Every structure is written in structure tokens, then in C-alpha cells.
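This report concerns only the one structure given below.
Partial view: only certain chains, each at its native spot in the assembly.
Just so it is clear, A and B label the chains in written order, and each chain counts residues from 1 on its own.
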Amino acid sequence: MIIDLKGRDFISTDEFTREEIEAILQLAEEMKADRYSDKWAKLLHNKTFLMFFFNPSLRTRVSFEAAATELGGHAQFLEPKTMRLKKTSEGVEVQAGETIEDAASALDRYASGMGIRILEGAVENYGDGDKLLREYAKNMKAPVINMADDVYHPCQGVSDLMGMRQHKGDLNGKTLLMSWGHGALARSYCSVQENMLLSSRMGLNVKLAHPKGYDLPKDIVDQVKANCEKNGQSFELINDPDAGYTDEVDFVYSRNWFGPDFYEIGKKAEIERASKLTDWICNEERMKRTNDGLFIHPMPVDRGKEVTDEVASGPRSIIYDIAENRLHTQKSVMAMTIAGLKVSIDPRLF
Amino acid sequence: MIIDLKGRDFISTDEFTREEIEAILQLAEEMKADRYSDKWAKLLHNKTFLMFFFNPSLRTRVSFEAAATELGGHAQFLEPKTMRLKKTSEGVEVQAGETIEDAASALDRYASGMGIRILEGAVENYGDGDKLLREYAKNMKAPVINMADDVYHPCQGVSDLMGMRQHKGDLNGKTLLMSWGHGALARSYCSVQENMLLSSRMGLNVKLAHPKGYDLPKDIVDQVKANCEKNGQSFELINDPDAGYTDEVDFVYSRNWFGPDFYEIGKKAEIERASKLTDWICNEERMKRTNDGLFIHPMPVDRGKEVTDEVASGPRSIIYDIAENRLHTQKSVMAMTIAGLKVSIDPRLF
């Protein structure tokens, strides 16, 4: 079975079949095994990949720029805050400038692909970031790759899967504990949602643990449940910091996220509230109760709050491998969507 | 006839013969037709092109950086605001730091070429930006390329010509309407001036339309008139938003620019005044009166003010083609001035 993703946008993994995600994963694994092979050293030669960062980032920027370099191309680091873009608030123009139609149409003439990162800090309402990204995609022939928006983070999700599989083999029937962690960073949902959406599709049981009042958007949770039901996996919701750590658990993902009223109450109030819930932390005692569970996290880790140093720096932590995978999965996505590299997978896997 | 521009600065098109401009255009057209040809894929291999942005820009930055990439080289994005440069105001040092002589002499050792962008917002008086650019050029052996200053914008002008020619063939005897447009952006003169200077030299009749009080600098307008007279073309000045749209007009360029008292009254007063002149807009009704006129603009377009959406997104608009041409003309200029690529043109054209 030949998978061809040439020209496709990579905004949400829902728009890709399991076979297509498998192809991205397999190519990423091959790229990791033979990082500087001639097979990909020139796939983007003389080509430009644009990176639009509405929000700053370290790992995402470095790994995307390195991915372009390793494919022989060049990534441009762009901050839209320096662009004269038209801005509207509730439908009213608040800043004169260029429309997305114009910006995207012109950029499409220069670039072979474009990545966009836009998180909750840069938008007025949950979902606006994802919408903006799709607006760019609509006006460009070049593939648009989601470098994290306020809803999805597909490159992180695929990197998580790749890391989980590296360390525990076939993921079918494995169990994930996705737990809220306390802290002062008021983090976005995208990494957490992406991991659950993908894990549930790829065969894992999901336990979701968070304090009351920290519900994730209902449509995403419903989708995760439906994914689990479809394949006979279990889904469980737990409002307790401790009860999720059971002997079925293979992976623990402990991460802070803001409450659903974040856009109203603001960052300061959110941080104050979240900082008090100090029992929501992943520690060695809890990890010992799991099935040799591995600690995963998209980084940056808020040590001492989301997880103890003992766990994060210990042998159960695979966070650096997952961080590394960002490079390989992004190279894979760019090679397939931009350069049109085709991947052959075994259909009997599905 | 062989045209060789090796080592030349590209600051103003006045310093180039028609033959030389023709050579730049022809090479750009060839580069557009065969974008990733081996003929130019390595012209700047291992070479550095510096980009100095005193003012931010999207298209200019992306297109120059992509041009370097497509020639096999690397463009560095630099913002002089982070540099410790000596600053003077009316002859008095107001900030300790490095002289242009020192900065330019050192950079010349690292780079094969340098682009500079400096608009009215970064200088005290009209013309200071262009002077600064020439000061760098004087201290560098590497070619200096004007990425837009407060007077000239040669790469934009050549891209306009290329787009006009793509869509209407030979430009001799064609007619351009250059019209002021209202809006809140208080734009610089450089794109507008450059287009008229080049169009008048390359054989077009020029109609210049603007409200009373929005005169462009006299020396530039006189030069445009002289260019027209020299070749028997017409030049007309119109202080009416509507009268310029006649059946001779092949190209309409509608764009805002600030009044001659901008440096005294400041941006706020300028915007207030310009925003009231709402009849100065290019619309479909007016365009219909022209000779199948095409809408051109250097972008970003201020839609609803300089031009209606109907025109800007309609079949008469060639703005995205012109934007794309920035890439090709800049590759052409860099290939000729920095890498020394020679171009053969037919002298009978002139």
C-alpha cells in the first residue's frame, strides 16, 4: 500500500487515516535510524519553508528549522507581530493592514511549505488560532503544517506515539494515564488533546485525571471516548490525583492546563488557583504502582510541580527521546507533504 | 551585447542604462521559467548575503531570503536596532557606538552582498535613508542592494515592469495611471516614485493623479516628465480622483502616500487628513472605463481604501504575479551583481 501525501496540509491528525499516520511514523523511524542519509539530504534543496510564530517557542522552532536543514532546504523564522496584518476584534477592524488572503497568496509564491504556531495567548477565543491556520491553508497551494495551535498539535502527537512505540513496542491495548499537573504556567490544551486523540485512535486505553473544574473541551473528550469505544478500548474519567496510577498503566503524561474559564478570568487568577492544587504531581511512589510505566511529556517540563525531579530525570522518563522525535516526525511530514516522498506500508497492520 | 554588472551596487535604477535594466528583466524572466535550474542553484554556494532591516517587512524579507536560498546561498536577517551603532541628530552624537565606516568595513569581510531597507520612519528627513545606504556602499566592496529606502525601491520597480510586460507585452506607448488612494497607513514614496521613474524610462505615458497638497517631491516628478519628453511620451498631472480613468489607460496603480509636510505634522495628523478623502479609491466602475486596464500594487494592499475588494481580487488584478516577481528580479540582481553572471541581450531592442 503506497501512501502519497503530496500537497496535503497537516493541521489535525483527524484528517489523516490510520494508514497515513502509520506511514508518517514509519518514515520518521527510518529517518531516525539513518539521519543523514543521501535519501533525504536534498529533498528540499533550494526550497523555502516559512515558520510563522505568533507565540514564541524553543523546541518547535529549533526542531523545524533543523528539519528543513537536514532535508537540504531552508526555514525562515518569522514573527507576525512585525508584519502589517489587518486585525479585527468582534468583527471590527482594529488595525489597518493586510488581509490573510493577500499575505497567504503572496507567500505561496515564495515558499514550498509553511508552518504556523498560534496558541491561546494570541487569540481572543478558544479555536480562533486553529481557524486562522485553516484560513492560511485555504489561500495557499503549498502545504501548511500546524506547529501547535490552540486546539491541535499533530507533530507533538505523532512524536509521542513514536516514543511510546520505541520503548514499549506495539501500542494496541496499552494504557495511558493523562493527568493534570499543578503549576504556574497556565498551559494550552493542544499537546494534551492531541496525545489523547491519537492514542485513542491507535489502540490505547485512556484514563483522564484532572481536578473538578479542569474539564477539557467536551467535543474533544467525546471524540476520544468514541475512538476508544470504536476499537473496544476503555475510557475512564477520574477526579483524583492519585487513583489513576494503577497496575494497568503503561504511560503517564502529567501536565498542567488551564481551566475552561481561562479566557474570562485571565492568566493571573488561573495561576493562583492552579498553584494551590499541589497534590497533583507525578512522583516515584505513584509511578511504582504502574505497569513499569514510562513518563512522557511534550516539554518544557515544570519540574517540582507537574512531576518530581526524581521521575523526570530517572530511568522511567522518555522525554528527551520524544523531544528528539519532533525532528524526525517533522522531517517525515515535510518530506511527504512538501517534497512528495511516497511511503509503502504493510496493509495487514490494520 | 553582453551585460556585466559584477560588483555594482543596486541602489537606484537611474544609475543603470536601459540595456542593463533589460538584462536584469530578461534574466528574471528566464529564472521564472526555470525556477530551480542547475544554472543558478549554486551561484551563491557557501556565500552570505546580509539583510539589514531598519524597518520591518514581510514580502521583502521573505523574497530576499528565498532568493538567496534558491541561488544556493544564505541570507542573514539583521535588525540594526540590536546593533550598537553611533547615532547623531543634527550633527550631535546622541548615542555612543560604532561608525558606519567601521560596521561596513567589517561586514564587508564576511559577506558577499548586503541588502538594506530604511524607510521614512527610521530617518529624520526625507532622503536620509538613501544617504545612509550610499554610506554603507562607499565602505564596502560587496554589492549593496536597495531593499527599499525613503526615495527609491528598485527591486519593486523592476518587478512591476516584469509583471506589466507579462500581461500586456511590449510596454512602449502603453499608459499608466498612478493614483493616490486614501487610507490610514501613511505610506512611503519609494514604490510609487520607482514605478514612475522606470515606467517613464521604458516607454510608458504617465498620468499622475493625487489630491491637492499631496505632491510628490519635485525633483522626482521633474525627472519623470523629462523621461517622458525625451521619448515623446505624454505626462499629465490630475487633481481629481475620477478623471484619470480614461480609455487610454492600460495600468492603474492606486496607492496611498503621505503629504510633503509629513515629517513636520507627524503620522497621526497625516492619517486623519488622508482618511477623509474617501473618493480616492480604485473601483470596478472606474476600471471599466480603461483600456482593459490592469490593477497593479506593490502590496500590502489596504483593501476598501486604496482599492475595492472587487478589483483587488478580480481578474484585472496582477498583484500576486508582481509580488512573485520580487523573487525572480532579486535573484537576477543578486546573480548579476554578486555572482557576476553575465547576460546577453539583443541591442536592436533599443
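Keep in mind that, in the parts below, a residue touches a chain if its C-beta (ideal position, glycine included) is under 8 Å from a C-beta of that chain, and two chains touch if they have at least 3 such contacts.
Computed from a predicted model, the values in this text were never measured in an experiment.
**Student:** Starting from the 2 chains in place, I would like the total count of identical chains in the complete complex.
**Tutor:** When the whole complex is considered, it contains 3 copies.
Note that only the chains that are shown with their structure count from here on.
**Student:** If you fit chain A onto chain B using the CA atoms, what's the rotation angle, as a multiple of 5 degrees?
**Tutor:** It is a rotation of 120 degrees, to the nearest 5.
**Student:** State, to the nearest whole Å, the distance from the C-alpha centre of chain A to the C-alpha centre of chain B.
**Tutor:** One centre to the other, that is 41 Å.
**Student:** Sort out for me which residues of chain B touch chain A in the complex.
**Tutor:** Within the complex, chain B contacts chain A at residues 36, 41, 56, 58-59, 61-63, 65-66, 69-70, 72, 74, 77, 183-185, 299-303, 305, 312-313, 319-320, 323-324, 327.
**Student:** Any idea which chain A residues touch chain B in the complex?
**Tutor:** Per the touch definition, chain A meets chain B at residues 45-48, 50, 73-74, 76-78, 82-84, 96-99, 101-103, 105-107, 109-111.
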